[in-house]
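Okay, here's the structure, questions in a sec.
Moving on, here comes subunit A:
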Amino acid sequence: MTALIELVNITKRFGDRTVLNNVTLQVQEGEILALLGPNGSGKSTLLKLMAFLLHPDTGEIRFQNVPVTVKNSERMRLQSTLVFQKTLVLNTNVFNNVAYGLKARKIPKTQIAEVVKKALKLVKLEGFEKRPARKLSGGEQQRVAIARALVLKTKLLLLDEPTANLDPKNAGILEEVIATANREMKTAIVMATHNMFQAKTLPTRIALINDGSITEVGAPAEIFSKLSKNLASFAAVGNTFRGTARATSEGTTIVDVGNDVQVEVTGQRQGEVAVFVNPQDIILSKSALESSARNVFRGRITEISDLGSLVKLKVDVGKAFTVQITKRSFNEMELNLNAEVYIAFKASSVQVL
Partner candidate 1 sequence: MNQILDGIVKAFQLIFSGDPTVYGAVYRSLLFSGVATILAVLWSIPIAMQLTLKDFHGKSIVKGFFTAMIGMPTVALGLILFLIFSRAGPLGFLGLLYTPAAIMLGEAILITPLIVSIAVSSIEAVDPEMMNLAKTLGANDSQTSVTILKEGLNGILFSNVAGFNRAIAELGVALMVGGNIVSAGAHSTDVLTTDISTLTAQGDFATAIALAVILLLIVFGINLIVFLARNPRVLIMLGRTPQ
Partner candidate 2 sequence: MKAWKTILIVAVIATIVVIAGTFAYFNSLPIPELRISSTTSLWDTGLLTEIKNQYEATHRVDIAILHQGTGLALASAAAGDADIVLVHAPTSELPFLTNSTLVCRKIVAWNYFTIIGPNSDPANINGKNATEALKSIAAYGRSQPSGANVWISRNDASGTFTKEQNLWKAAGFNWTTTSKESWYASTGQGMGATLVITDQKNAYTLSDLGTYLQFSRSGSVSSSQIALIQGSDYQLLNVYSVYAVNPQKISNVSYNEAITFIKWLISDAGQQVISNYGTANYSQNLFSGAVQPLKTGSPQPDVQWIQQYAFFNGTECPTQYQDDHPELYP
């Protein structure tokens, strides 16, 4: 089966910085491929190349076996669309945003109205047609962006960290939409993410990317077993730690991840493992809680990021954990940098790889 899109020996440089180094990758029709890697690994650049927004310095890109050149990329872009990491909406209403690509393709008006309506229903924004897009919340805007891409029914859909800045509700809607799109329209999807949880459930294949090179490509199970051995390079991916596991007599396992941090997980494991905790599963408190959570650590807030209705914090308990709480909680707790806090999570929340 010929690949939908093929990248052969691609190198891309910006100035004297080599962002992608000799990358070879294939995407099959109808599959979901996750691009997993830390920030700065070249994910966005790779996606832009696959959207034909950029051209490689060396190497070749073939789409449906046709080489992509500067001359034909305008035409090729009709078959591949990219949803940016930083949401961008046009300064007009929701309808015009979603209809933009259809108008560019000169689809008749009556058809457009119907298609847009269906798309808005899919992303759960029915009735939002006349609302000014810039006045929506971040999550709603990202859903508009997805709807805008989906209506084009391109063969290839590229998503750059689609849920990175979304609250759980919006993230969930988005993941559902992505799955539906792939299932019903057989759209091939390439998703860049550094959220390992997402990478485990959605894709058919995972490609690991780091420092401009693709290190592994394969089915999720295969990748994750290999991942635990390669985790050093993935240290920057949030809440992922490598450690030594020791089974306990109570049927659980203690994993020593270094710096005096011991994580308790369910199940019995032994030897070198990697553990991952979803930021949303971590509870933050100002004083030690008495709870059923097996994992409680004391630390200091080292980083605060404002995501609108959510706040992302980095808490250093010996190892740095990423925690996500609502803005309201953040304000009520009166937190700031360097504040002493406690984090807690259940043993069952920990993923062992």
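The rule we apply is simple: a contact is a pair of C-beta atoms (placed from the backbone, for glycine too) under 8 Å apart; a residue touches a chain by one contact, two chains touch by 3 or more; residues count from 1.
How were these picked? Simply put, all candidates are chains of the complex that A comes from, given by their letters.
Here the structure is a predicted model, which means the values were calculated and not measured.
Engineer: Please find, within this complex, the candidate from 1 or 2 that touches subunit A.
Structural biologist: Candidate 1 is the one in contact with subunit A.
Engineer: Provide the residue numbers of subunit A that touch candidate 1 in the complex, in ascending order.
Structural biologist: Subunit A reaches candidate 1 through residues 48, 51, 53, 74, 77-78, 80-82, 84, 86, 88, 90-92, 100-101, 104-105, 148-149, 152.
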